[in-house]
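Would you mind keeping the following structure in view while I ask a few things?
Heads up, one of the protein chains got dropped from this complex, but the rest are sitting where they should.
Labels run A, B and C following the written order; every chain starts at residue 1.
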Amino acid sequence: MLFGLNILLYFVIIPVLMLLGLFLCQKDNMKQIRTVAVVGSTLLVALSVYLLVDYLALRAAGETAQMLYTDSWCWFENLNINLAVGVDGISVAMILLSAIIVFAGSFASWKINPLPKDFFLWLILLSTGVFGFFISIDLFTMFMFYEVALIPMYLLIGLWGTGRKEYSAMKLTLMLMGGSAFLMLGLIGIYFHSVPEGQQLTWNIVEIAEKGAIPHDWQLFLFPMTFVGFGVLGAMFPFHTWSPDGHASAPTAVSMLHAGVLMKLGGYGCFRVSMYLMPEAANELAWIFLILTGISVVYGAFSACVQTDLKYINAYSSVSHCGLVLFAILMLNTTAMTGAIMQMLSHGLMTALFFALIGMIYGRTHTRDIREMGGLMKIMPFLAVCYVIAGMASLGLPGLSGFVAEMTIFVGSFQHTDMFHRVFTIVACCSIVITAVYILRVVGKLLFGPVQDEHHLKLTDATWWERFSAITLIVCVAAIGCFPNFFSDLIKFTFDPEFFTVLGLIK
Amino acid sequence: MDITMPLMILAIPLGMFLLLGLFGNKMSHKLAGWLGTLGMGTALVLAYTTAYQYFFSGSELFINAAGERLQHAVFDYTWLEFTEKLIIKLGFLLDPISAMMLVVITTISFMVHLYSLGYMHGEKGFQRYYAFLSLFSFSMLGLVVATNIFQMYIFWELVGASSYLLIGFYYTKPSAVAASKKAFIVTRFADLGFLIGILILSFYSSTFDFVTMTSNPQSVFASTAGTMFMGGSVLTWGLVLIFMGGMGKSAMMPLHIWLPDAMEGPTPVSALIHAATMVVAGVFLVARMFPVYIVQESALEIVTVVGALTALYAAIVACTQIDIKRVLAFSTISQIAFMVVSLGVARPDFHEGLGYMASMFHLFTHAMFKALLFLGAGALIHAVHSNDYTAMGGLRKYMPITHISFLIGCLAIAGIPPFAGFFSKDEILTAAFNNSPLWGIWMTGVAGLTAFYMFRLYYRIFWWNNPDYGHHTPHDGPWTMSLPLIILATISCVAGFIPFGEFVTWNGHEYIIHLDWTVATTSIVVAVCAIALATVMYRKENAIPTRMKNAMKGLWTAAYNRFYFDELYIFITHKIIFNLVSRPIAWFDRHIIDGTMDSFATMTNYASEKIKGLQSGSVQQYVWVYLVGALLLAGAVIVFVI
Amino acid sequence: MELTMLYYIIPSLIMFCCGVYGFITRKNMIAILISLELMLNAVDINFVVFNRFLFPGQMEGMFFTLFAIAIAAAETALAIAIIINLFRVAKNIDVEDVNEMKF
Partner (left out) sequence: MDYSQFLAMKQEIGLLVIFLFVFFYDAFMPKKSQGALAGITTMLFGVFTLYGFFCPCLNGACATDAFAGMYNTSAIVVAIKNILNIGVFIVLIQSMKWANSEDQVIRRGEFYELLLVTLFGMYLMISARHFLLFVIGLEAASLPLAAMVAFDKKRVESHEAAIKYILTAVFSSAVFLMGLSFVYALTGSLYFDAIAAKIAAEQGVMLIVAVAFVIAGIGFKLSLVPFHLWTADVYQGAPTSVTSYLSVISKGAAAFAFLVIMAQVFGTVYSQVWEWMLYALIILTITIGNLFAIRQRNMKRFLAFSSVSQAGYIMLGVIAMTATGVSSLMYYILVYIFSNLAAFGVIQAIENNTGMVSMDDYKGLYKTNPRLSFTMMLAMFSLAGIPPFAGFFSKFFIFTGAIEQGSIAIYVLVLIALINTIISLYYYLLVVKAMFIHKDECKIANFKSACSERVAMWICVAGIIALGIVSCVYNSLLDLTNGTSILANLF
């Protein structure tokens, strides 16, 4: 409770207030708009940190409930749809991530134009959806916020994007909506099989999980629906093609938010809905999706090796990394899943950092083609160093977030009793080499070596807001990388050990 | 013992890295340089004291009543907990080899710090250089004191990264960038093997901890019994994969190709990383896991073979190179191969695993004299501004200190008593002969080659002819550069007399070294002959080398081109990986996968274009469709439902 | 001879079909209106006949027919009015020509 209201609600209230504030701003008054954006996002960060601390305090005090801060307001009582909120460690981590990235994003789009007001309106609407998604434990509300988060992308990319923005925006929106079409069917199906015969149907995730009443055959039908539905947003092969085009065309802050947070909605949903509610089906069908995700891990990395557009490179590397998330989730054991969540955090921060830097570089050189750039280390050392750090994080250098996440995933996945899973884990491991290849290729080409284009020589290094947004992200990346146990405990607590051992997947 | 000292050993370099890395550009070169050097100096003192305490304090923590040296984890903090059994800890393990490595690393690192003050004077990015040096020292120290295999892996990666940064120090030089990239990726590839090895071992032993693994491997790895994978027992697979990691770092064939290129880095860096410390990490790794290896002798045999081949290969190539740093690089590869072989041939039943001791001993001595040689080479390059010995000659007059120290280094590596190399190499050969005569003879031959190419190098630099150095005559460097040379030279002279076996054996039992004179004499004879040959060929300018070159043209060109390994790799990476894998995949993604997604849209549009005739605008057609629709509706139900 | 229901139904169905046929084939709107009338009347006949033969006890069908006739009349009137309007604007009442709006 905070000021007599459930603390989680503030994660929706604050963005909504920001929306109202933005409405009141004059059209092109950057000062007002920035004030609203910065104040709001700072509040969000502060609030999420407070939530984290408070959550840990409660756990330390011996709270053993699956979800904390649970609260439920009746909405459509006849369909038993509630505005049910609640968080466990995973959601807390995700909320923290989102808050940080929104914060960094609003700094990264300091000088956005045209129509700064509308830009921030849509951006904040998007983040409203994101936060709502993470706090809600009611399938309906979850889905609603999910779609709220999706649709602003269209205008954000279409209006402020670059390149083939209209095509990319339309493609992205339609593909994601296609995913949510399957998802909607799956969710409604879950609702109608949520409880044993004759009881009050429910949308509440926790209740459904407790009852565990979804009939086996229905699980086999509903699991793929939901998993694919979320998987599309998780950039699962072969439904990932929206991601390269979308990211390439999106403006900086949007790429940050989209790769950093939105793609995590996919992984989170896969975990929270598909896995959590239908473990048996997950166990039986895992192999199909393991193959798909395993492919996207290696495949994404390989196709990143030959791209020449910076954003395409990172889009494909996101495909690879997010593939790893789904891959680990499918392993159905605590360690791997912890790894998956940490990978989400790590990838979120590091990709956001990447896209922020790319945006800043692009804003100066007006090209994203690595063949036309070189030796930027000489010209804009700060950005270059940040880029190197981001790259190191992405190829899994210890002390940065990527390493711990990937290692947790690999070790966890390798604990699987089944040989097939272990072999696939090894396949996934190969991605670390390929990642190194394309990261170093970019770093070597872009930052080192002689200066390619002498016009670049008079370019300036980062401005203070750019530094600020970059440093924020780097600090977080390093924090996860140096104190992983803090995060893994935060996440791990929320799996009850029974959950997976019943499936007999761990030695 | 209290943990502050060990903690400081790690903390000081790290602190230095952060300090210089974040605020370096605010400092003057001098300040930054001296800060780094002092920091390293403190670390050196602390490391020495720690090692001294370990070996001589005789506290029951370190040595038990039976006189066995023990492994003692000074501290061991949980860093990341996977499962209740599989935990990554960051700790500080004191045992003979780690104590020995502490000494080696801090010594060399300090020397290099000192040396660089002169060598890198006035370089752009001086502070960055020292920051990276500190980072490297930190990672290397962390690696050797690792209490569990995963901690080792972590620092393993860090070492790789800092090596990457230091090789690419001159980042505007494309060759340097390429070299650093190559180094990182090749070792990364090896690390993949390491990682998978870790996964396999930890899966069966369900622990990362070295002590637990090595204390009684038979029972820990009992669960691997019988599980085969592609013809090899999983334990063999695990060990070989782990060794693959070692091969990468220690530049064993065929993963050696990065090391010669790594010479693009500043010479002191080559001395520190690519001669003395990092490249022996592989040897150290195998030594750490040695008790497990002897469970699985097949793995050890593989180690031996790889080592032996590499040793010969590198020695041959070293005879043909003209870039002095490359010669030294290949000699490094060959010498490390010596250590690897000696581990491979070590058997516990013979002299407390003589080979193990020998390889560690050689590691120690080699670190000293190879660093010496590299720093000497640095001084030479500093003086004549060229890497090729063709630009040198007759330098003994101009640079006496360098000359003497270099000579000592050469004698040491050639295995001439009483210099350090002789003793360690002799032990290795003994172990080899004991294992099988083949390896004994083989390695003796390689030792001969070593002596030959080292003296070839020596003569070409300091004797041969006397080119005209133009207006500025070469001279010894400033004292910061000479002092390390002198110190290292002294060590190289005396190090051999250290009773190494009393300190380091695989199971901690004390072992009194005694020279096996048959082996010793043979090796000395071989070495002397080789040196004599070199003297004949290179002491004065003459035509013999050219004639010999022409006599063995094919062999010579092949060796000169390092037997075309790089070309092979270029082929594999560019032709195969990029053109035959990546590009097709990228194309497939753009055109097939993406095309399918787009085709949904196009198909929809196509369909809507096709059926537009339905809306013909004629009311008669409307009602016609209407009626037909109604009747079809009825008809369909009549047919299908009833 | 005995007149069974079929004697009435068949013609009415034929009428209906003629109406449909006329609607679809004729060009003149008036003619189309007439064929529509045919269809409606066929329906009326149906109701009456069903009532008479199947459910002689009641009058529901008959009444329905009455209303149907009235409605048909209204429809025709309206249609004629619109056609006249169209004639004012377009100067012909050929159904082929009223297909400006299509696709």
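Heads up, the rule we're going with is that contacts are C-beta pairs under 8 Å (C-beta built on N, C-alpha and C of every residue); 3 or more make two chains touch, one makes a residue touch a chain.
What you are looking at is a predicted structure, and each value in this text was computed from that prediction instead of being measured.
The chain not shown here is in contact, across the full complex, with A, B, C. Note that of B:Leu438, B:Val494, B:Ile592 or B:Val637, the residue touching the chain absent from this view is B:Val637.
For the options A:Val38, A:Met170 or A:Ile426, the residue in contact with the chain missing from this view is A:Met170. On the side of chain A, touch with the chain left out of the figure occurs at residues 75-79, 81, 140, 143-145, 147-148, 151, 154-155, 158-159, 165-166, 169-170, 173-174, 177-178, 181-182, 184-185, 188-189, 191-192, 221.
Summarising the interface, chain B meets the missing chain with residues 601, 604-605, 607-609, 611-612, 614-615, 617, 619, 621-623, 625-631, 633-634, 636-638, 640-642.
For chain C, the residues touching the chain absent from view are 16, 19, 23, 29, 32, 36, 39-40, 42-43, 46-47, 50-51, 54-55, 58, 60-61, 63-64, 67-68, 71, 74-75, 78-79, 81-83, 85-86, 89-90, 95, 98-103.
We adopt the following convention: only the chains that are shown with their structure count from here on.
The touch graph of the protein chains shown is a line.
Per-pair counts of C-beta contacts peak for the chains A-B. For the pair chain B and chain C, the distance between C-alpha centroids works out to 97 Å. If you average the Cα atoms of chain A and of chain B, the two centres end up 37 Å apart. Considering their complex, residues 171, 174-175, 237-238, 240-242, 245, 299, 302-303, 305-307, 334-335, 375, 377-378, 392, 395-399, 403-404, 407-408, 410-412, 414-415, 422, 425-426, 429-430, 432-433, 436-437, 440-441, 444, 447-450, 484-485, 488-489, 507 of chain A touch chain B. Considering their complex, residues 78-83, 86, 88, 150, 154-155, 157-158, 161, 168, 171-172, 174, 177-178, 180-181, 184-185, 188-189, 191-192, 195-196, 199-200, 202-203, 206, 577-578, 581-583, 585-586, 589, 593-594, 596-598, 601 of chain B touch chain A. Contacts from chain B toward chain C in the complex involve residues 612, 615-620, 623-624, 627.
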